[in-house]
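Missing here: one protein chain of the complex. Every other protein chain is in place.
By letter and in written order, the chains are A, B and C; residue numbering begins at 1 in each of them.
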Amino acid sequence: MLLTNRTKNLYQEVILDHNKNPRNFRVIEHPSHTAKGHNPLCGDKLDVYLVLDENQTVQDVSFVGDGCAISKASASIMTTIVKDKHIDEVRTIFRGFHDMATGKIEADEDPKLRRLRAFSGVRDLPARVKCATLAWHTLDAALKDEEIITTE
Amino acid sequence: MLLTNRTKNLYQEVILDHNKNPRNFRVIEHPSHTAKGHNPLCGDKLDVYLVLDENQTVQDVSFVGDGCAISKASASIMTTIVKDKHIDEVRTIFRGFHDMATGKIEADEDPKLRRLRAFSGVRDLPARVKCATLAWHTLDAALKDEEIITTE
Amino acid sequence: MSAPVTKQRATHYETPGRILDIRREFPILSRKVQEKPLAYLDNAASTQMPSKVMETITAYHEFHHSNVHRGVHQLSQEASDLYEGAREKVRRFIHARDTRQVIYTSGTTAALNLIAHSWGNSRVGKGDTILVSNMEHHANIVPWYMLAKRTGVQIKVIPILDDGTLDMDAFEAMLDPSVKAVCVNHVSNALGTVNPVRTIAGMCRERGIVSVIDGAQAVGHLKVDVQELDVDFYAFSGHKMHGPTGIGILYGKLPLLNEMEPFLGGGDMILSVSFDNITWNDLPFKFEAGTPPIAQAVGLGAAIDYLNGHDRTFLYDYEQQLLSYANERLAEVPGLTFIGTAPQKAAIVSFVMKDVHPHDIGTILDGEGVAVRTGQHCAEPVMDRYGISSTTRASMAFYNTFEEIDQLRDALLKVTELFDVTD
Partner (left out) sequence: MSAPVTKQRATHYETPGRILDIRREFPILSRKVQEKPLAYLDNAASTQMPSKVMETITAYHEFHHSNVHRGVHQLSQEASDLYEGAREKVRRFIHARDTRQVIYTSGTTAALNLIAHSWGNSRVGKGDTILVSNMEHHANIVPWYMLAKRTGVQIKVIPILDDGTLDMDAFEAMLDPSVKAVCVNHVSNALGTVNPVRTIAGMCRERGIVSVIDGAQAVGHLKVDVQELDVDFYAFSGHKMHGPTGIGILYGKLPLLNEMEPFLGGGDMILSVSFDNITWNDLPFKFEAGTPPIAQAVGLGAAIDYLNGHDRTFLYDYEQQLLSYANERLAEVPGLTFIGTAPQKAAIVSFVMKDVHPHDIGTILDGEGVAVRTGQHCAEPVMDRYGISSTTRASMAFYNTFEEIDQLRDALLKVTELFDVTD
């Protein structure tokens, strides 16, 4: 099949896989933090649930929602990355990811972003940056105890 | 003095004279008919007063108001023309004048319009047609017992 | 995977030479996108402009521009003549009786808001009802919702059937004496449905109900005759009929327009102003406050001239052929379900694909040079009606080709392969 490079870059195997089989796709009954994310442009909606322990480290994390492959895969990969990390580190990764997605830094500049490099293709597609970052924005909002977050 | 032909056609001696010395420029205390005319585009405002006798013939007619040379001269000349005429004839003249001013007929086509030919220059100036016809429209409104008439 | 192509069909579906000629009049259509030829299938969002319209707008600025209505000088007269001349073109285009019924606005949205204020504020209140169809664009929902907040009028929704036609039985049953207005689009931008506007307006008229028709998706495609349709209000936008953005039209019946208070206040819509009293101007100026979209009106007039310069029946029939062809070819795509299959449709195809989000479809299609819209199409209640979050929509104009439909289908097949979609 002949796909443009842009498409191949964007829809890498790992993204297609997480889209089809999202990890930690479930509701956590008693989260310590939670927030709803909404991207009105494409209708993506997702809820992020978090359980932090007393050291501010992520004990459990999950999401549910409906969205495009990019946002779903991003949420799924995010849950696997932030597990067992301190929230300061989570925030640092989010900032790095955000900079990579918006083209401010190169994907290989920051070793912490290794598993997120699959999303570097969105930088060519301004309309899709928000899909890639929605889950992270929502997580960030949950940590800030904001309940609803909207990106567009 | 070098004036364009258009200007010379429009501001003929007779118009300048009636503008400077308008005839029948006075209020009639007990008119049988009266109306106010207003051209909001240039701010022209005039009141027309009429006294008809039992045969529907114009016994007296006058106007007061503030306006440009064209509208003032037109009102002045109108009062001198309609005096002693039956209202049917007044209306016929108005129709003819209107057709001449809007370029539908030539100025010399209708002998009744002889004394109104001075206004034929407005046909080249759509914005000024209303100045030339305001007094007539107002007279017509007075005859129809409409109190305020607006042209623009 | 591709359907068998018989010789006869291939002939039938060859894009006519007249269409290829027309295409050359639209510079943007020869653009490349991602190194692919552009297939612009987003005409319901906004149509493209022929060179002739651009040239008319430029010529207006190069030779005639000035403010209108107030000037004694030559340019002002010329600009006024062009501006009012365009109004006359619009009048003839929609077969209105009188130019006083043709009100310039900044677009359909502004026109519908004007009605909701100038008609709505004084005509409805608690205990009254306004019916809005389930397939309306937000432009024909939100102004009524806001009116409801202001006045207490109740909004009720006219349901639609599964194929995307209006439920006319339910509609008739809803027409009780509390109903003051019925708001329906002529053509649905999300579903393509052509609504029976003449029938709807007739049912309203019998009952003294005001009919508000959103014609945004109709004027560029159907021949619209507001007198034959006999509607009370009809609104549309220049940019959906190959004219400029920034301009739209509100048509209304004279008695209604005459009785309505103005909406926006400013210059040109008044006869006299003092701080104690203001006298409104006559129609249509009463509703045209401020310097109007002069160059845009001239551009709209040029777009009308452009459309009139072609055999509109031919263009319409051709668009319908594009629609059938799209229906046929897209049916070959695995996992694809059409949303909106009414018997009377404009050349708009909305669909969903099993397990693939429209946003991903849109991006991949864009990579193939195919411009479609994905999302809710400003018609969230339609999405809710079908229990979906969004669709992919291909919307055609007369300058599209059968080859572009093939390009769309081929791109969709790539989506199904990438996402492993099967029927």
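The working rule: a residue touches a chain if its C-beta (ideal position, glycine included) is under 8 Å from a C-beta of that chain, and two chains touch if they have at least 3 such contacts.
Just so we're clear, the structure is a prediction, and the values are computed from it rather than from any experiment.
When you scan C:Leu166, C:Leu229, C:Ile294 or C:Val349 for touch with the missing chain, the hit is C:Ile294. Interface note: of C:Val124, C:Val356 or C:Ala371, the residue touching the hidden chain in the full complex is C:Ala371. Against the chain not shown here, chain C presents residues 27-28, 31, 33-34, 38, 40, 42, 45-46, 48-49, 51, 54, 57-58, 61-67, 70-76, 106-110, 112-113, 116, 132, 137-139, 141-143, 145-146, 155, 157, 237, 239, 244-247, 262, 264-270, 272-275, 278, 289-296, 359, 362-363, 365-366, 370-375, 378, 380-381, 384. Hidden from this view is one chain, which touches chain A at 38, 40-42, 125-128, 150, 152.
Looking at chain B, the residues touching the absent chain are 1-4, 6-7, 10-11, 16, 20, 41-45, 66-70, 72, 125, 127-128, 131.
Keep in mind that, in the parts below, only the chains that are shown with their structure count from here on.
Comparing the CA-atom centres of all chains against that of chain C, the greatest distance is found for B.
Pairs B-C and A-C differ in how many C-beta pairs touch across them, and the larger number is found at A-C. Centre to centre, using the average C-alpha position, chain A and chain B are separated by 79 Å. For the pair chain A and chain C, the distance between mean C-alpha positions equals 37 Å. The multi-chain contact residues of chain A, meaning those touching 2 or more other chains, do not exist; every residue touches at most one other chain.
In chain C, no position touches at least two other chains.
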